[in-house]
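Yeah, one chain of the complex is gone here, protein chain that is, but the others are all in their spots.
Presenting chain A:
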């Protein structure tokens, strides 16, 4: 980085910072999703229990314990609420990641405003063009944003009565791989920039 234009240098430093934050966010994002997956598995399980309990013919039992169904359903609902609130806490972590990346993109694009185009598009053997790196950041920002809101919408509209487990999982996981891939790719490209101190 010694022999580059000083104007570009500060920009690179900003990007370095941004991508480091992206690195951190990526680990947080992954971990959070992992936790979410556990919660969702049990949510799925509980929803199934709820439906079964609601529909099952437990006549014999009902004669001896008349309010057993209501009690059971109530217990399951409580459990579901617990899982949901845990999921919402996880969601907040995801939101934080989103906001951080979004801010980083804003900073980077502001810095780029003053730079001449030939500098912005200049590539070296180790460092991709500045423009490309900003573009990736933008892509990732939008992708994460969509991911977060899609998951949030799924949780917000969750009702135990209308729960369709297959569809829910499909929706929940859609786009996950693409996002991870994109982030990984971007981080690979900027590896040298990050290592450069």
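Going forward, contacts are C-beta pairs under 8 Å (C-beta built on N, C-alpha and C of every residue); 3 or more make two chains touch, one makes a residue touch a chain; residues count from 1.
Following the convention adopted for this analysis, contacts and distances are computed from a predicted model.
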**OP:** One chain of this complex is missing from the view, so tell me which of "Ribosomal RNA-processing protein 41", "AAA+ ATPase domain-containing protein", "Catabolite repression protein creC" or "UBC core domain-containing protein" is its UniProt name.
**Re:** "AAA+ ATPase domain-containing protein"
**OP:** Sort through A:131, A:169 or A:194 and give me the one touching the missing partner chain.
**Re:** A:131
**OP:** Decide which residue listed in A:4, A:21 or A:115 touches the omitted chain of the complex.
**Re:** A:115
Subject >> Contact partner of the left-out chain, one of A:7, A:71, A:153 or A:191 >> reply: A:153
Subject >> Touching residues (missing chain, whole complex) on chain A >> reply: 109, 112-113, 115, 117-118, 120-121, 129, 131, 134-135, 138-139, 141-142, 145-147, 149-150, 153-154, 171, 174-175
